[in-house]
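Please find one structure pasted underneath; my questions will follow.
Only a single protein chain was left out; the remaining protein chains are all shown in position.
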Amino acid sequence: MGTSAKQPIIEVDRVAKSFGPLTVLNDLSFAVAPGEKLALIGPSGSGKTTILRILMTLETINGGHIRIDGEQLFHMERDGRLLPADERHLHRMRSKIGMVFQLFNLFPHKCVLDNVTLAPILTGRVPRAEAERRAMELLDMVGLADKARAMPAQLSGGQKQRAAIARALALQPKIMLFDEVTSALDPELVEEVLNVMRRLAHETDMTMLLVTHEMSFAHDFADRVLFFDRGRIVEEGGPDDIFRNPREERTQAFLRKIIAAGQRI
Amino acid sequence: MGTSAKQPIIEVDRVAKSFGPLTVLNDLSFAVAPGEKLALIGPSGSGKTTILRILMTLETINGGHIRIDGEQLFHMERDGRLLPADERHLHRMRSKIGMVFQLFNLFPHKCVLDNVTLAPILTGRVPRAEAERRAMELLDMVGLADKARAMPAQLSGGQKQRAAIARALALQPKIMLFDEVTSALDPELVEEVLNVMRRLAHETDMTMLLVTHEMSFAHDFADRVLFFDRGRIVEEGGPDDIFRNPREERTQAFLRKIIAAGQRI
Amino acid sequence: MIDWTGYLPLILQGAWVTAQLTVYGCALAFAVAFAAGLGRLSRHGIVRALASVYIEFFRGTSIFVQLFWVYFVLPLFGLTLTPLEAGVLALGLNVGAYAAEVVRGAILTVPKEQYEACTALNLTRRQSLRHIVLPQAFVVMLPTFGNNAIELLKGTAVVSLISLADLTFQAQVVRAQTGSTAFPFLSILLIYFLFALLISLATRGLERRLARGLDGARA
Amino acid sequence: MDWDWSFVWEILPALLQGVVITIKATILGTALALVLGLVFALLRRSRRRAVAVPVASLVEFVRGTPLLVQLYFLFYVLPDLGILLPPLGAGVIGFGVHYATYMSEVYRAGIDNVARGQWEAAKACNLTTAQTWRHIILPQAIPPMIPALANYFVAMFKETPLLSAITVLELMNQARSVANFNYRYLEPMTLVGAFFLAISLVSVAGLRMLERRYGRLN
Partner (left out) sequence: PAPARAQDALARLKEQGFCRIAIANEPPFTAVNPDGKVSGAGPDVARAVFKKLGVDDVVASISEYGAMIPGLQARRFDAITAGLFMKPERCRAVAYSEPILCDTEAFAVKKGNPDKLLSYEDVGKNPKARIGVPGGGVEEKLSLAAGVPRDRAIVVPDGQSGIKMLQDGRIDVYTLPVLSISDLLKKANDPSIEMVAPVQGAPISCDGAAFRKQDASLRDAFDKVLAEMKQSGEFAKIVEPYGFSAAAAMQTSREKLCGGPN
């Protein structure tokens, strides 16, 4: 299978996922077009993080199929048969995807620059000098050029998260996944991270999936919003539709609570 | 000294506090009238938590005086001389004050009911049956009557915080201190806690001090707002003055950032 | 070759002595561990210093030196203990020193916030320790206590060197009487292992009971 | 009995020979334990139960039985199976295997101590398993293990007198021999005690230093 311009870059097809007795995703299907910016919202425990982790292959699935760029993620097609993916296949698929975590997960024993260059040097076989040049460009983009030699422990939360974004970008993935990238930050530090994300959204044609509890940011950022509840997509649509005119009762209730808690949408 | 109706219940008088080389509170003075609801706002690190912790005697002070209900908190007056308070004096003073923490700090090995009755039984020498009766009233008030026998680990964040509020109320303190009681909660769970706090604010005549980053809640809750910056009170006034017409440049900048980050005020 | 099964009762007698040593030794170690572990966290410098000296001394010198000291030197000061008493004393004090550090470490794992909640509820130090800190710390101590008890069990073998008729000693006796080497050593290895298994099953069971309330998922 | 310095000088060479054996046994035992411990830890993590379970049982068995009896076993029973180890060799193997079971726990704790997020971040960076171990996990896992591993080194030192039970002429055995020969126990035993005390005082200071430098496993 080749890729064509009209083909979705991500196809999630009747995916099921449970942890022991707990069913977290239930027959979940959706597709994402290349370059699309998608926001995933919904109550706590509805499976938003889980689907991002599955796309990053941090979790396996119990049923269904996922295609990235037309290729099976957890399966390999060999002689017309579908086999479980081996490590080599996963390795190749992962090169298309980058992820930024809620708790940054920087490598604490390496300086910011080394965090960013490590993967290109090891995985992409980019020469060190070239990797560092590109890393400095990225750090400059996220406003951390002067912290290149700092260790993660010396950074504020907002700086850590911007470094983590630069690290994920360094592998030039086609798809970026963001899981509540600001919710571990002090309110004052949220803005600097959101600014970087806004620039990314508007200036690049990467495909982006964003899980967030910041409704006003989701509204500004996304081309399309999926509302999750109990492992299913209850409602989807453009941000104006979802936030201003939600159709489903469950979506309306969720947004009412959020507004009552003091958030602006 | 006796207490009189017009006397402030809390007087903070030129208090200084430093952690090692870091000066956190600098010649801080303010007073609180009995029954007053006070909100403390300001940027991260400005010393809001520190002053609450000092009032709860979780920190000592390096200079100045604090009077609660007319009596010195960290000093004892003996024969006209001021001596450092001993454990007995502190014990007596603490009985006037209760505190609710950002991270709830419930006792994880005791059920909700035992969390609430523990202190009255041990400290107030209330018989168990009586303590449990009063605890059930409080749990009813915060909407947790059905969770009395649950362990903290079985509760959601919002339920935990409501249990913690009930626990603090069980000792019937004159003054209640609340330190960012909703900032560790999922947005959906914030409202249930704020509802309890609103009822408390309107239905009791306890004195309350509230540190919060939820500006709209601070606005609804408080009779008076103090804006902290770098260990000083930069501006104070009624909530409408502070939030709609801040005078100081620093206050304006702070509120701008908060709004930019998506909060409604 | 002589039939060694006649000597099985001898091995079982040894097992009984080893069991006694282990139980009494653990009881002593447990008591001493709490005294010294809490002592090391005391506000009083002298108590802290005493606890530290005890802990460092007994952790610093080996169980052999301590055992020989209790057995051969204490009598010169007029205190003659039976081999069982000497073994219990040396093992209990030795393992107690290690367990004291476990007590201290476990108490330090109780988060600062729990103490603060106690202060906010106006509990006294003693009440906080008794009702809040120790119950939580105990759950943390238990698994390591189990390991300490197994270390003590293994230490009892060394007591055979001061001619206490424990398992190891009886194995030697049987060997001397029968000329069979494999039987006595294999059988006591198994008995020691069974004892160790018993200890770890017991601690795990207790742990599960105590942790039940703390872990929402399981309750 | 009075302290006799000339007797001390007379027995010192014999005791020093014992010290050399003691040190040799400790260093060889530690080296074996370090390697075997890592092997145990990795095998126990294996996803194949046919590997993990037997290794785990072996480790539990060795940890649950006394080193002294294990030494007897290696020294007296193995020859019946045709394996004749020299005394020091049996001692080193006994110590090495016994302490490897402790050290495998240190390795396990050290590896588990690295936050799960680090594995996940490494995956998100598309590193291979080998690269993740080499560049992310081990560099973070090893430093905090150093004090605990050093602690077992010291513990092994203190336990070397057990070797006398299988006729190794280590320090304790040498001291007993000279004492028996001369019917003087005071000087040899005091010197041995002083030696072990000195070792442990030095090692306590050393361990503190390592802990300050590398932190502590929780």
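Order of writing sets the labels: A, B, C and D. Residues in every chain begin at 1.
Rule of thumb we're sticking to: contacts are C-beta pairs under 8 Å (C-beta built on N, C-alpha and C of every residue); 3 or more make two chains touch, one makes a residue touch a chain.
In this text, all values refer to a predicted model and were calculated from it rather than measured experimentally.
When the full complex is taken into account, the listed residue touching the unshown chain is C:83, out of C:83, C:96 or C:146.
Contacts to the hidden chain, counted on chain D, fall at residues 14, 76, 79, 84, 87, 165, 167, 169, 173, 176-177, 179-181, 183, 185. Residues touching the missing chain, restricted to chain C, are 1-2, 6-7, 9-10, 13, 71-73, 75-76, 78, 80, 83, 163, 165, 169, 172-173, 175-179, 181 (touch as defined at the top).
One rule holds in what follows: only the chains that are shown with their structure count from here on.
In terms of C-beta pairs in contact, B-C outnumbers the other of A-D and B-C.
Farthest chain from chain D (centres taken as the mean of C-alpha atoms): B. Look at where the CA atoms of chain A average out and do the same for chain D: the two points lie 47 Å apart.
As a whole-number value, the distance joining the C-alpha centres of chain B and chain C reads 46 Å.
Per-chain CA centroids place chain C at a distance of 21 Å from chain D.
Residue positions of chain D in touch with at least two other chains are not found. Along chain B, no residue makes contact with two or more other chains.
The residues of chain D lying in touch with chain A in their complex are 115, 117-118, 120-121, 123-129, 131, 135-136, 139-140. Against chain B, in their complex, chain A makes its touches with residues 43-44, 186-191, 194, 213-217, 254, 257-264. Those residues of chain B lying in contact with chain C across their complex are 53, 56-58, 87, 91, 94-95, 97-99, 101, 103, 105-111, 118-119, 122-123, 151-155, 167-168, 171.
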